[in-house]
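Note that one protein chain of the assembly has been removed; the remaining protein chains are unaltered in position.
Showing chain A:
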C-alpha cells in the first residue's frame, strides 16, 4: 500500500536526518522525499512517499509525531489531495523520429526546455502516474537520462 505522508517540521539542521533515521530503523524504504519551506520560513514541509503495511505505517506516523522537531503529521490515506512531481527527461532526437516525438510531447502537454543537435530535455509535471506514463511513452525514442523530484502534495479545500 502506497502512502503519501506530509510532515510539518521545524526548519532546523538535523531534522531530515532524524526523520530518515526513523524510517530506516523500521526497515522502510522511502520511495520519494521532497522538502521545502512553507508559508512560514521557520517551518518546512516534507512530503514522503512510502510503501508499507497500514499498521506499521500507523506506528511510523506516531513515531514521527513523537519527534520533538515534528509539528504535524498528515497521512493522506483517507484524504482528498493533489500531488505533483517533476521530471526532466533527456530524449534522443533523430530526423526520422522528430515529428512523432513532438506529437507525444504535445499529448502530454509537456515543455521542451533544451534542444540540442541530437537530444532534447523535456520537462513534465504531474502526479506519479502521469510522469510514469510519459516516460514509458517516450522510451521508444531512446531516453538518455531521467531526473525526477519527489512528489509534493496538499489536501484539497479547507
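Methods note: a residue touches a chain if its C-beta (ideal position, glycine included) is under 8 Å from a C-beta of that chain, and two chains touch if they have at least 3 such contacts; residues count from 1.
Rule of thumb we're sticking to: contacts and distances are computed from a predicted model.
Just by its UniProt name, which of "Acetolactate synthase", "4-hydroxybenzoyl-CoA reductase subunit alpha", "CRISPR-associated endonuclease Cas1" or "BNR/Asp-box repeat protein" is the chain not shown in this complex?
UniProt protein name of the non-displayed chain: "Acetolactate synthase".
Where the complex has a chain not shown, which of A:5, A:70 or A:87 is the residue touching it?
From the options A:5, A:70 or A:87, the contact with the absent chain belongs to A:70.
Considering the complete complex, identify which of A:2, A:62 or A:94 is in touch with the unshown chain.
Touching the chain that is not displayed is residue A:62.
Can you list where chain A touches the absent chain?
Considering the whole complex, chain A reaches the absent chain at 9-10, 13-14, 17-18, 21, 25, 55, 58-59, 62-63, 65-71.
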